[in-house]
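Can you read through this structure? Questions will come right after.
One protein chain is absent from this view; the other protein chains keep their places.
Then we have chain A:
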Amino acid sequence: MYAQMVESGQAGTSDQDKAFQDKIDRNVRIEPRDWMPEGYRKTLIRQISQHAHSEIVGQLPEGNWITRAPSLQRKAILLAKVQDEAGHGLYLYCAAETLGVSRDELTEQLLSGKAKYSSIFNYPTLTWADVGMIGWLVDGAAIMNQVPLQRCSYGPYSRAMIRVCKEESFHQRQGFDIVRALVEGTEDQKAMAQDALNRWWWPAIMMFGPPDADSTHSEQSMKWGIKLNSNDELRQKFVDQTVPQAEWLGLTLPDPDLKWNEDRQSYDFGTPDWDEFFNVIKGNGICNRERLDARNKAWDDGAWFREGLMAHAEKTTKQNIAAE
């Protein structure tokens, strides 16, 4: 997901901790200035900031195609979509900041590589069909996770998710529409869509994080109401929703073990290459270095401009005070 393997803090045993858990169990939202256990605060900062970093880094693979979109309309749509991702990052950074961390600290954690972002954005976008796959599959997977998070226990995070979800459906549909145009096009275009699907399917499946049996941080986060479904639960839901869509498009999912299970009324599917997943998380994916270099370059190249804006703001404030 956009936040993967978030290390979870510990709950305390004091009366205050018990009252806090009781509040969560009664579905009362926690707000920034309310008392909260340190573990809850730290876990949320990690989770929300990782989510925010994913939105920001997530602009890069698609941004790669803005200048090369096949028509003016596709270009305008992609531009709007990538702008939304920037917006989503900003909503989320602000939500994280209500927990007492500064924007500069968050930025520094991303740029130094200390903070993580979703594994999915370390894969390259080789063709225009990849842009379609990101919208259809990656945003589709993200929606699976973000819809329940609208009900999470922390007020500012929940409100940010409500805004994000309102906009996310556009992202998935524009991706599906790109893929649809390709499969309805020439043989070469259809082959391009199939090739992109072959490369994006497993990384999208892995977005949901390791299998529940290996997911060490889930239990406390679920108790605190900041993780609402297990990784495997959401993964299954995603597969069940996506298989019929792929069939409609006439594309083949690259999984020989994929088949309908009549008893479970769900699809059985194969096991992704988890070694690859952990390798990408560790920083050894195809594009990890490129992504971080791009963010660092943008930050460094913009330094003179940010300083200039602050200097101008300070000067104008002084002039206004003098004039009063």
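Basically, a residue touches a chain if its C-beta (ideal position, glycine included) is under 8 Å from a C-beta of that chain, and two chains touch if they have at least 3 such contacts; residues count from 1.
Everything that follows uses one rule, which is that contacts and distances are computed from a predicted model.
K.L.:
UniProt protein name for the omitted subunit, picking from "Ring-1,2-phenylacetyl-CoA epoxidase subunit PaaB", "Acyl carrier protein", "Peptide ABC transporter substrate-binding protein" or "Autoinducer 2 import system permease protein LsrD"?
P.N.:
Of the names offered in "Ring-1,2-phenylacetyl-CoA epoxidase subunit PaaB", "Acyl carrier protein", "Peptide ABC transporter substrate-binding protein" or "Autoinducer 2 import system permease protein LsrD", the absent chain's UniProt record gives "Ring-1,2-phenylacetyl-CoA epoxidase subunit PaaB".
K.L.:
Out of A:E7, A:E31, A:D212 or A:D293, which residue would touch the omitted chain in the full complex?
P.N.:
Only one of A:E7, A:E31, A:D212 or A:D293 touches the chain omitted from view, namely A:E31.
K.L.:
Which of A:Q10, A:Q83 or A:T252 touches the chain that is not shown?
P.N.:
A:Q83
K.L.:
With respect to the chain omitted from the figure, which of A:E184, A:D214 or A:E307 is a touching residue?
P.N.:
Hidden-chain contact among the options goes to A:E307.
K.L.:
List the chain A residues touching the unshown chain?
P.N.:
Chain A touches the chain not shown through residues 31, 33-35, 80, 83-84, 87, 90-91, 94, 97, 102-104, 107-108, 159-160, 163, 166-167, 303, 306-307, 309-310, 312-313, 316-317.
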